[in-house]
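For this depiction, one protein chain was excluded, whereas all remaining protein chains were kept in their positions.
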Amino acid sequence: MSKKTFRESINEAIKQEMRRDENVIVLGEDVAGGAGTKGDQDAWGGPMAVTKGLAPEFGRERVIDTPITESAIIGTAAGAALTGLRPIADLMFVDFMGVCFDQIFNQAGKFRYMFGGKAVTPLTIRTMYGGGLRAASQHSQCLYPIFTHIPGLKVVIPSNPYDAKGLFVQAVRDDDPVVFFEHKMMYDDEGEVPDELYTIPFGEANFTREGKDVTLISMGRTVNLCNQVADEIKKDNISCSVLDLRTLSPLDEDSILEAVDETGRVVIVDESYPRCNVATDISALISDKAFSSLKAPIKMITPPHTPVPFSPALEDLYLPSADNIKKTISNILN
Amino acid sequence: MPKWGLAMKEGSVTSWLKNEGDKINKGETFVEIETEKVVNEFESPEEGILLKKVIENDIKVPVGSLIAILGNENTDTNEIEKFVEDFQSNFTPPSDDEEDSNLEKIIQIKDIDINYLQLGENNSKNIVFVHGFGGDLNNWMFNQEELSSSFNTFSIDLPGHGKSSKNIDQGSLEYLSDIVNDFCNQNNLEKICLVGHSLGGGICLNIALANSELVESLVLVSPIGLGKEIDNYVEEFIKSESRRDLKPQLEKLYFNKELITRDLVNEVLKFKRLDGVEKALQIIKDETLIENNNQKTFLGNKIETLKSKISIIWGENDEIIPNSHIKELPSNVETHIFKESGHMSHIEKSKEVNEIIVKSN
Partner (left out) sequence: MQLNREELIKAYQGMCRIREFEDAVHEEFASGALPGFVHLYAGEEASAMGICLNLNDQDTIASTHRGHGHCIAKGCDSKGMMKELFGKKDGICGGKGGSMHIADLTKGMLGANGIVGGGPPLTCGAALTFKTKKTGNVAVCFLGDGASNQGTTAESINMASILKLPAIFVVEDNGYAEATSSDYSVGGNIVDRGKAYGLHAEKVDGTDFFAVHQAAKEAVERAKNNEGPTLLHVKLSRVYGHYEGDAITYRLDEETKDIRDNKDPIKIFKRKVTESGLLEESQLEEIEKNIKKEIEDAVSASKEAKYPVESDLLTDVYVKY
């Protein structure tokens, strides 16, 4: 057990799984970096250095730098998964899904069903999401609702280093296609993480705070924001539980309903675009299955229906904030 | 806020058992505290009137924080307020104690890592604590630190458990006993008091039967090996993969089911999900614990030959191994049955258990 960053936790998960299973390979743009150049042959390790150190240990046959050709990268990974490898494909920014989404949702996601249960597609796609880096509209989106929408895919979204390593190991070992969402602002977050390999099952949400007045439900980076809010409003005598979804597909419906049962008041904090997002999906679930437990309308904290702005002044207004969560909690309590 | 076990960094008050103005006797429990690992009642170290409950329920505060004021009946309210203010403005929570976490050490025994904690090394009399199935050395958090003021105490993590090696290929009683025995030898321990719980109790008894030189006295809490009945807890514990499945199993361990919080269940799940743990637990179950739904190990008929002093403790409400196993033991065994205690008397009746350990030395 030692303190590791979010980045280190994922790196360790990949490294240890690659040592354990020779069928695991990594491919993507600059997952090592320097291919064909005269300089450093492990120049990047991915744009955020998550895959650094892998090429030197495992060689370029298992850590493959590709051209900038998303559909070929993801499609190759899908075909390789279908035929016996366990590829980890890097879709560098989820915003790039447009040029390869077919390979994800029409190919990999549907092989098993279309082929009558005979295909096994143990594909893992790692991708970065989220705003806060001032990376502007085409490099700051969340888009996880779009993947959650597709039957045949699994969607995983850790909020801390311990969960990141366990969920990632689970993703690699899982025999279905998994899209693993990493918030680009979290790579330096620290936490206690076991040095050994371990797993966390999909479909199990985690209560990161216990409380009885209101429940905050969230996923990924915004879980940490909810934890912060829950800790801060204790002084106002408000006891707030926080539910970290951990995986959007499969979704832990039981824990959501358990939470609603305990407090009767729900605020869902979702950084993705407001139309048809995870917050709306969960609201419908709660409204359908736990209506009688509700003491107040279900509230959602999301950005407005606009692309992600560039200017820091605007982006800070755009993203969910502690203040607007607190205001909303206050409203539904009164 | 007390410190229970080295790992504890913070805790919260879950309920007050006394009101402001009530008299509290020394040793009386007056507040229930929850940490990441456990919920338990806190005994007052002094006698006095509960003058002020300083913190709100369910708020996590660091170890060492002020949680309540006990004092004389007619203490001035202003004095109390001032004390609280002064304390809190001067209070710095203990830093991430690097030193403390380094107190746990790893030792190589039979090519595997065994993690252990030694407290009280200046004392001469040795006690070795051996936990039960699915547990770890933190199970002794209410016993080890307390007893370390007068004893040289060691608690170990069994193979497959805690921070010891998980990749084990055997789990027989002999193997586990050898490990604990070797541990004692490597630490040059003589004439020790072995304290064991459940599976650990069986291991301790087994060692004492083979090695009376080493073991001067034994204190066993709900040990295996004294009868054939055992709940399907072991099987279900291994099988449980979710919070929902595991919680009712863990609840079986205690008389007071409220001790099992979501956090505690999570901690156990984190352990179970480490690579190798399931296999290790399975091997120990198959080679030592269970055969055809009954206990596989039986040591009861050898007890009368035991040279070491022996005390056996049972909770009246033990749902895992029935307390009937403590009846019909030979006369050389000192027996204690506690009311309102389940399978974990060393936790639910820690004060009483500690007294028995002291008395048997």
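As written, the chains take the letters A and B, and residue 1 is the first residue of each chain.
Definition applied: a residue touches a chain if its C-beta (ideal position, glycine included) is under 8 Å from a C-beta of that chain, and two chains touch if they have at least 3 such contacts.
This is a predicted model, so every value here is computed, not measured.
Undergrad: Wait, the hidden chain, what does it touch out of the ones we have here?
TA: A
Undergrad: Pick from A:Gln16, A:Thr51 or A:Gln103: which residue touches the chain that isn't shown?
TA: Going through A:Gln16, A:Thr51 or A:Gln103 one by one, A:Gln103 is the residue touching the chain not shown.
Undergrad: Of A:Gly39, A:Pro67 or A:Pro304, which one is in contact with the hidden chain?
TA: Going through A:Gly39, A:Pro67 or A:Pro304 one by one, A:Pro67 is the residue touching the chain not shown.
Undergrad: Sort through A:Gly34, A:Gly53, A:Gly79 or A:Pro274 and give me the one touching the missing partner chain.
TA: If we include the chain that is not displayed, A:Gly79 is the one touching it.
Undergrad: Taking the entire complex into account, which one of A:Lys52, A:Arg112, A:Lys184 or A:Lys299 touches the absent chain?
TA: Here the residue in touch with the unshown chain is A:Arg112.
Undergrad: From the list A:Lys52, A:Lys154 or A:Lys299, which touches the chain that is not on show?
TA: Counting the whole complex, the residue in contact with the absent chain is A:Lys154.
Undergrad: At which residues does subunit A meet the chain that is not included here?
TA: 23, 25, 61-62, 64, 66-67, 69-85, 87, 99, 102-103, 106-107, 110-120, 151-152, 154, 174-176, 203, 250
In this section, only the chains that are shown with their structure count from here on.
Undergrad: Can you work out the whole-Å distance between the CA centroids of subunit A and subunit B?
TA: Using C-alpha averages as centres, the distance is 38 Å.
Undergrad: Using the touch rule from the top, collect the residues of subunit B that touch subunit A in their complex.
TA: 56, 58-59, 163, 166, 241-244, 261-263, 266, 270, 273-276
Undergrad: Would you pull the subunit A residues touching subunit B in the complex into a rising list?
TA: 1, 162, 166, 194, 196-201, 204, 206-207, 210-211, 234, 237, 239, 254
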